[in-house]
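Every protein chain of the complex appears in place save one, which is left out.
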Amino acid sequence: MNRLSIELPGLSLKNPIMPASGCFGFGKEYGQLYDLSLLGAIMIKSTTLEMRLGNPTPRVAETASGMLNAIGLQNPGLKGVLEGELPWLEQFDVPIIANVAGTETADYVEVAKMISQAPNVKALELNISCPNVKCGGITFGTDPEIAKELTRAVKEVSSVPVYVKLSPNVTTIVEIAQAVEAGGADGITMINTLIGMRLDQKTGRPVIANGTGGLSGPAVKPVAIRMVYEVSKAVNIPIIGMGGVTEVADIIDFMSAGASAVAVGTANFVNPFVCPQIIEQLPAKLDELGINHISELIGRSHRL
Amino acid sequence: MNRLSIELPGLSLKNPIMPASGCFGFGKEYGQLYDLSLLGAIMIKSTTLEMRLGNPTPRVAETASGMLNAIGLQNPGLKGVLEGELPWLEQFDVPIIANVAGTETADYVEVAKMISQAPNVKALELNISCPNVKCGGITFGTDPEIAKELTRAVKEVSSVPVYVKLSPNVTTIVEIAQAVEAGGADGITMINTLIGMRLDQKTGRPVIANGTGGLSGPAVKPVAIRMVYEVSKAVNIPIIGMGGVTEVADIIDFMSAGASAVAVGTANFVNPFVCPQIIEQLPAKLDELGINHISELIGRSHRL
Amino acid sequence: MIIQDRMTVTSQQQIAHNIFEMKLNGKLVGEITSPGQFVHIRVSDSFEPLLRRPISIASIDQDAGEMTIIYRAEGRGTTILSQRRAGDEVDVLGPLGNGFPVEETATGETAILIGGGIGVPPLYELSKQLTAKGVKCTHVLGFQSKDAVFYEEEFSKLGETHIVTVDGSRGTAGFVTTVMEELGNEFSTYYSCGPMPMLEAIEKMYAGKKGFLSFEQRMGCGIGACFACVCQTTEGSEKAYIKVCSDGPVFPAGVVAI
Partner (left out) sequence: MIIQDRMTVTSQQQIAHNIFEMKLNGKLVGEITSPGQFVHIRVSDSFEPLLRRPISIASIDQDAGEMTIIYRAEGRGTTILSQRRAGDEVDVLGPLGNGFPVEETATGETAILIGGGIGVPPLYELSKQLTAKGVKCTHVLGFQSKDAVFYEEEFSKLGETHIVTVDGSRGTAGFVTTVMEELGNEFSTYYSCGPMPMLEAIEKMYAGKKGFLSFEQRMGCGIGACFACVCQTTEGSEKAYIKVCSDGPVFPAGVVAI
């Protein structure tokens, strides 16, 4: 028996650990370092209809136990991803979750339709929450009605299950989660980054060229755990949790909070081997906790 | 000339540094350690109409570069504060900002009316944002209309200027800021804590007895800076900024973002002398930046 | 008076499984007034980990200006502390709280001191001070297993010492109460520090006797300002909540609701 396997809509995961979108490119770079087939899945960088150049630099800044980024969805565009990125990933025994972004519904629908047909794309992740793109994006993630309609539109064209990625920059995340569930989402991924800013001491101006950036890393973990906890109590679709994971203990926390699988973002930059290391350490951790199969952890925090 | 003096509604500050509400009790404990007259002002612990016992323990938990708290507004009540706490503070040459909390408008109004008449209370801080009280509190801080009405009601009875303390747990903080400005607020204090959660590794249950707690400390500074920046561009009343201040550089950042004064919360626990130390270091820091009077820093980030 | 002192580590030694004994030198030592007081330690100059760690004072040498603390390196903060070497400086806030009242046991009387795990350290200075004034001390010290036992010899020099381990790998098998039952009630005062269930069992067993218990609670400030460390009092008390850091950590038996 594989003590780490998890079954989710569209995804047969040999373990619940996967790199988060935007923190792993399209896999090539980390593929130089270890065998990508070790991973539960891979969430690839957000793909838009047309190629995007992203924001001016500096695009990242360090903060206390965290970082800000404003990459601005730089990506080679749908065609570039379909032709230049996804085929290379086919050599690995790992399901791909394709992150879809856009500025209007039509973009999302077009990208979702095409990319969901790629043979190794087993699920979509709808990015309605990127804080670093000026128009669209963020609004989809903060208005429940719009989020629901977008989900519905994408579901209609997608050949694979659709997960919606939620923004933490809202008053009531449960409201958005329930809306996308009503719109037909097969799952939820959360959280995207918190909007933050760092100023330069000398000039007083924002360090990041874009002004604001998305906060990620260990600093945001308590907010992510709280939100996963709240949402998992309020919806009946599975959650892939993320935000500040750096070590095996964090996986236990996210799954206890209610996540069925966990993504690792920023930590890849600090420790490029973090995903395979966590996967390797999981069985011993389960032993320590007296747990047989990892799925027993899911939502532990809700039970008495 | 005092290079550090700042004039705000009701407050003649000899310097813009003050301890944040809830992180300094009513001054007695830190008063054993240094002369409280050194401070620009003191924000005392939230006061409610009746005495409150607060939440069960554990009430605090550590997180990456931050902490969670769910004290639950434990305080001796209006009468206790008026009789047992404020008179002792009169021996110091320091304006008191009285933090007012409640569960319904009538409570706020009653506490505001009475406490604003205390001789050393020079301003009120309306706590519409405490995440750790179950009813009321948090709703006031997330609905612009309700926030405006509460501000108006309190303004009517208060003998001193009224500052409103904003919650960061909202989709659009600018909306709330503009609403309280429209309600007659003389100033804004921000940010209160972000809602977060930490789970126990072994049991999977929340560490904090209350379940969720308020996240504070260096981890939240990027969020606080971003929000002060946004709000200061959108309103014409002054801001007292806070969230993660630990050292003199942070004061520069908050004022550059648009704050006219800065409060220090969690850092008092780590370094009980943090406020007087920062005050002492400020002049040298201004020299280093080539700045004559500290007020020149305010809103530097908005200028070219 | 409470001071913030950059104390110098004069020695750091592992004395049992995960248990470290650290000696610290500085003027803070001169301010300590009773055994059972604690210090609040910043384990590094970084803001991560953020909070100070409360650790009891285990022994004081006023002449040398030195104090000893004994702690378990388990979580992140205490692990970092255990990496400090002799010569390093550590930021220490203290002394904090009210310790064990030595004056409550008269010369010639007997006292029983019961400690569990990392509750054992403050009893050492207490026993030194009690025996110095002519109180006869009996020690009952409980640990998980023989790997975790420390200071057996030091306590033995001061008086009768019973070691208890949960797994029986050293001394009596079981809990401190196992030994306490055998020792009976023939003493004037009891003093105890250890985990909550142990304190509860002791208070029950010694109902009606004069006793003093030291409590633990998660802390923020450590000096009474933040209301993090409260514990509820028994119904009879006039206060509903008391603070472990500044009203305690030691309270007379019966004050805290357990």
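First chain written, first letter: the chains are A, B and C, and each begins at residue 1.
Going forward, a contact is a pair of C-beta atoms (placed from the backbone, for glycine too) under 8 Å apart; a residue touches a chain by one contact, two chains touch by 3 or more.
It should be emphasised that the depicted structure is a prediction, and the values quoted were computed from it without experimental measurement.
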Visible chains in contact with the missing one: A, B, C
Omitted-chain contact residue, chosen from A:71, A:89, A:147 or A:239: A:71
Omitted-chain contact residue, chosen from A:9, A:58 or A:283: A:58
Absent-chain interface as seen on chain B, which is shown: 64-65
Chain C residues that touch the omitted chain in the full complex: 46-48
For chain A, residues in touch with the removed chain: 22-25, 28-30, 32-33, 45, 53-54, 57-67, 69, 71, 74, 217-218, 246, 266, 268-273
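Assume only the chains that are shown with their structure count from here on.
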Centroid-based (C-alpha) most distant chain relative to chain A: C
Between chain A and chain C, centroid-to-centroid distance (C-alpha), Å: 47
Mean-CA-position distance for chain C and chain B (Å): 36
Between chain B and chain A, distance of the C-alpha-averaged centres to the nearest whole Å: 34
Interface hub residues of chain C, defined as touching at least two other chains: 47-48
Residues of chain B whose C-beta touches two or more other chains: 63-66, 217-218
